[in-house]
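Yeah, one chain of the complex is gone here, protein chain that is, but the others are all in their spots.
Labels A and B are assigned to the chains in the order they are written; within every chain, residues are numbered from 1.
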Amino acid sequence: MIEVEQLSKTYQVADKTPGFVGTFNHFFRRKTRDVQAVRDVSFTIERGEMVGFLGANGAGKTTTLKMLCGLIHPSAGKVHVAGYLPQRRQAAFLKQITLVMGQKQQLIWDLPPLDSLSVNAAVYGIGEKEARYRINELAEMLEIGEELTRPVRKLSLGQRMKAELLAALLHRPSVLFLDEPTLGLDVNAQARVRSFLADYNRRTGATVLLTSHYMADITALCSRVLLIHQGELIHDGALDALAASLSPFRQVRLELNSSASPEDFVGYGELEALDDRAVRLLVSRSELTVVVARLLANFDVLDLEVNDPPIDELIGSLFRKGRVV
Amino acid sequence: MGRYLLSLKRFWATALAGQLEYQANMLIDLLAMVGSLAGSIFVLSLFFGQGRELGGWSWEAALVVQGIYTFLDGVSSTWLRPNLSAIVTHVREGTLDFVLLKPIDSQFWVSLRIMAPAGLPEIGLGLVLIVWAASRAGASLSLGTSLVAVLMLFVGGVILYALWFVIAATSIWFVKTWNATEVLRAVLASGRFPVSAYPPTLRLVFTLVLPVAFLTTVPAEVILGRAAMPMLVLGLFLAVLFFLGSRAFWLFALRYYTSASS
Partner (left out) sequence: MKIAGLSWPVVRALLVSQHANMVQYRAEIALWALSGVLPFIMLSLWSQSDAGASFGFKGVGLARYYLSAFMVRQFSVVWVVFAFEEDALLGRLSPFLLQPLHPLWRYVAAHVAERVTRFPFSVGIAAIFFLLYPTSFWLPSLGQFLLAFLAILLAFSINFLLQSLIAALCFWSEKASALERLLLIPYLYCSGWLVPLAAFPDAARTASFWTPFPYLIDFPARVLAGLPVDLVAGFAAQLFWLTLLLPLVLMAWRAGVRRYTAMGA
C-alpha cells in the first residue's frame, strides 16, 4: 500500500540578515545552505497494517508524512501510495487518503460540524443519502450525535477531535495519515480515539500510519513501529523489540515533605531531575514494585506518581547513551 | 463539473449560515455603503456644473461609471476580499494543507469558498444606479448590446479578481499582504472616473499596465453605445491573459510551498 524507497528531503535554508537591506541583498546574492530533513528512508507498509511513527521533535516525522500525502515534494527517492505518486495530488489519489493533524483543524469554527461535513460530501462527490448514511455510521462508532449540530467553537477538545475524524473519514479513505491525533486530549478522550481507530482499521481494512507523543497510543494500536532520528530510519520492526530497549523504565515522580539531595537516591534508579522536594526517577520496570515500596518506607512522601516517560524524553535519553545507534 | 457546481452551492450555503451566526454589523455596513456612494457622487459632481464635461463624459454618463464601480466594489466585498484574506489565514495557520488534499482544484476552493452577503446590497445599488443613469443619459439597450455589456462587466470582474488573487497568493512568501492590498485599493479607486478624464500618460497606464479602464470605463461605453471594437477585443484578451497569469502564479506559489515549507 505504501512503498518508500531511499526517500530524502533537503531544504535550502537561506542565510538572510534580517531587515529590508537583508531582504534586498538576499534577492540578488542568494546564500543558502542545505539541511537534510530526511535521509535515505526506505520501508514498505502492507494493506491493513497499523504502523507507529516515532521520533523526537524535528526528527523528520512530519516531513515524511507530508511527502507521503503529496504536500511536500521529495528531493530524491521514490514514494508510492495506493499505487499513485503522491506529489501529483491527482483527485483519484486524494480520494484514497486522509490526513488528520492534531493541532490543526479543518472544521468551520462558527458552524456545526454537519455543515463542514456537507461541504466535504460535495467536494468528494458523495451523494446526499450516502453521506447521511456514512455520517450516522461513523457517528455511532465515535459515540457522538447531537454535538454535530452544535457550533464547533462550543465543543470540547475531545468532541472536536471526534468531529475532525469524522470529517476526515467521510470519503472512506483506505490510507490514514494521523499526525498527533490525540494531542492535548484528556486520558479518557485519548482512549476513545484509540479504540475508534482500532475499530475502524478492523472494519475497513484501512492502512494507518500514526505519529504520537504518547507511548500509550503506539502500544495500543501499532504492532510495528518506525523510529526516525535526525532524518534517518533507525528502527523498523515489532514494537516489543523496541519497547524492550526503549522503555525498560518507568518514570516515578515524587513530592517529598522535606528537601533531599541527589545522593539520597543512589540505588533506587536513575535520577532524572531533582528540584528541592520534587524528584523524578527512572526505575527499571522489573524492580518497580520493590523500589516504590522502599521509597515509601524511607522517605516522607507527600505524593507519588508512576508514568511511562514521554517518548521524546525516552528517545532523548536513549540517544544520549548511544544505545541504539 | 456537476461536482464543482454542487460544491459551490454548499460553500455559499455554509458561508451564509456562518454569517447569520453573527448578523452583527449589517446596519453599519449599509450605512457605510450609502455614505461612501453619496460622498463619491458628491466629489464627482464638483467636476460638473455650468455645462461642463469630464473628459468628454456628461454628468449622467459619468454616473454610469460610478454605478459600475459600485457594482464591482460590491463584488469585491462579497467574494474577493473575504476569500483572499482567508488565503492569508490558511497560510498562517497551516490549514492550506487541508485544502491541497481535497480532490478539487485548490484555486477554485480558495477563490470561491466564502461569500459575504454584506456586499450584496452594494451590488444591487450599483445595478440600480447603472440602469437609472444609463436611461437618463439616453442609452437604448438592445439585446445585443446588453449581452456585450454583461460580457464586459465579466471581463472587468475577471481582471479585478486576477489582480487581487495574485497579491493574496504572495502571502505564501510574505505572511502579511494587508498593505499591498491597500495600495491596490487606492489605485483601483481611480476607476470611479472615466479613464479619458486623466492625463494621457495615466490613461495609457490605466489601459495597459493596470487595466482600470476595463473595469469601469469600457463596460460603461458599451452600455452608452459608444464602445470601440478594438477596446473590447483588447479587454477580452487582457482578461484571458490576467486569468491565465493568476493561474500560473498560483501553481508557481504552490510549487514553492510544496518544496520549501516544513
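Following the convention adopted for this analysis, contacts are C-beta pairs under 8 Å (C-beta built on N, C-alpha and C of every residue); 3 or more make two chains touch, one makes a residue touch a chain.
This structure is a prediction, so every number in the text was calculated from the model and none was measured.
J.: Specify the residue from the set B:43, B:128, B:228 or B:244 that touches the hidden chain.
T.: B:43
J.: Would you write out the residues of chain B that touch the absent chain, in ascending order?
T.: Residues of chain B in touch with the missing chain: 24-25, 28-29, 31-32, 35-36, 39-40, 42-43, 46-49, 52, 54-55, 174, 176, 179-180, 182-183, 185-187, 189-190, 193, 197-199, 202.
Convention: only the chains that are shown with their structure count from here on.
J.: Provide the C-alpha centroid distance between chain A and chain B, rounded to the nearest whole angstrom.
T.: It comes to 44 Å between the two C-alpha centres.
J.: Where on chain B is chain A touching in the complex?
T.: Result: residues 3, 6-7, 9-11, 13-14, 17-18, 21-22, 93-95, 97-98, 100-104, 109, 255, 258-262 of chain B touch chain A.
J.: Tell me, which parts of chain A touch chain B in their complex?
T.: Its residues touching chain B are 11-12, 37, 62-63, 66, 69-73, 87, 89, 91-92, 94-95, 97-99, 101, 104-106, 108, 110-111, 115-116, 118-125, 151.
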